[in-house]
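The structure follows.
Apart from one protein chain that is not included, each protein chain of the complex appears where it belongs.
Chains: A and B, in written order; residue numbering restarts at 1 for each.
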Amino acid sequence: MFQRERHPGATGVTERERRRPGKLTKRGLRVKVYQREREFRTDGGLSVRDITDEVKEAVYESGISDGVACVYSPHTTCCVRVNEFEQGFLEDFATLLRRLVPNDHYYAHDDWDRRIENICPEDMEMGNGHAHCMAMLLGTAGESIPVCDGDLSLGTWQRVLFIELDRQRERRWIVQVVGT
Amino acid sequence: MFQRERHPGATGVTERERRRPGKLTKRGLRVKVYQREREFRTDGGLSVRDITDEVKEAVYESGISDGVACVYSPHTTCCVRVNEFEQGFLEDFATLLRRLVPNDHYYAHDDWDRRIENICPEDMEMGNGHAHCMAMLLGTAGESIPVCDGDLSLGTWQRVLFIELDRQRERRWIVQVVGT
Partner (left out) sequence: MFQRERHPGATGVTERERRRPGKLTKRGLRVKVYQREREFRTDGGLSVRDITDEVKEAVYESGISDGVACVYSPHTTCCVRVNEFEQGFLEDFATLLRRLVPNDHYYAHDDWDRRIENICPEDMEMGNGHAHCMAMLLGTAGESIPVCDGDLSLGTWQRVLFIELDRQRERRWIVQVVGT
């Protein structure tokens, strides 16, 4: 089960804990907003692309030293997520996702005898109800990442990943950096 | 499995890829922060409300042309998510969620012989342990969406959805726009 951690302040338990004072990195400066969009064609199936270097480049070009970068997928069957870009893990996660959201179930979204809304002719050839469900299960369309000293505050193994849950398609992602 | 895409820069593979230069949409301007809150009563069960037009209206009223909109649910058994508002898909996702997080399992959260914290009398009539688990599985409480040229940067089928995982209740959502 999830153990709830005892808080040192509440219990007096000694803990190897180092506290750094926060810093008001920028005060009284003018705001900058920078946007960049990138297009590419995905491989489809379940595929993932490491876009970290491109996002970092955008942050660098923005000239923004401190703020937040919102990396966003404007698609309903893709998402941007931060995790490790390691082949074994990506296989493991694809296996998990296919087990939780099987492709061969019935999806009302793909039932063209019933569906009357948002008709997209290309989807009639190859249903994507499972890809919508996967995207919702995965969470939000994008990730917000702190920007500090002109770079993304990523941890050692963190990479920014563009995840395609649908077939091979033309896609885009947006990075919006707000800060100073 | 998740295929890792080959990066053209790394492999020299030609790819239909168009790169647009980023733009510093706003530099040296003063920051604006705009907040709007909206209350309503949900239908309960698993219900979803399309709040896109209201969020867009808030962005328009903010006078902010470029920045980020954080659309947020201040509840532990609801969330705001971006996806398609199509009846078939919403049914598919409800089926999936009920399969992964069944209502009729034992939930310690609803065990009033054991529970000693955060007592909410209304929840004693109708447990919502499953709704908490669904909310955590779905991810964050809100979504952050880039704002560009005074509008949300939504894709063709993307809508902003307020998702109720609990019974019929009074709820609210907040949109906070930061930018210039």
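As a convention for this text, a residue touches a chain if its C-beta (ideal position, glycine included) is under 8 Å from a C-beta of that chain, and two chains touch if they have at least 3 such contacts.
Source: prediction; values computed, not measured.
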In subunit B, positions touching the absent partner: 30-43, 45-50, 58, 61-63, 68, 70, 72-76, 85, 87, 90-91, 93-95, 100-101, 107-111, 114-115, 117-118, 120, 129, 132-133, 135-142, 144, 163, 170, 174-176, 178
Residues of subunit A in contact with the chain not shown: 1-5, 7, 15-31, 66-68, 81-84, 86-89, 91-93, 96, 100, 137-140, 143-148, 153-155, 157-158, 178-180
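Everything below uses one rule, namely that only the chains that are shown with their structure count from here on.
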Between subunit B and subunit A, distance of the C-alpha-averaged centres to the nearest whole Å: 13
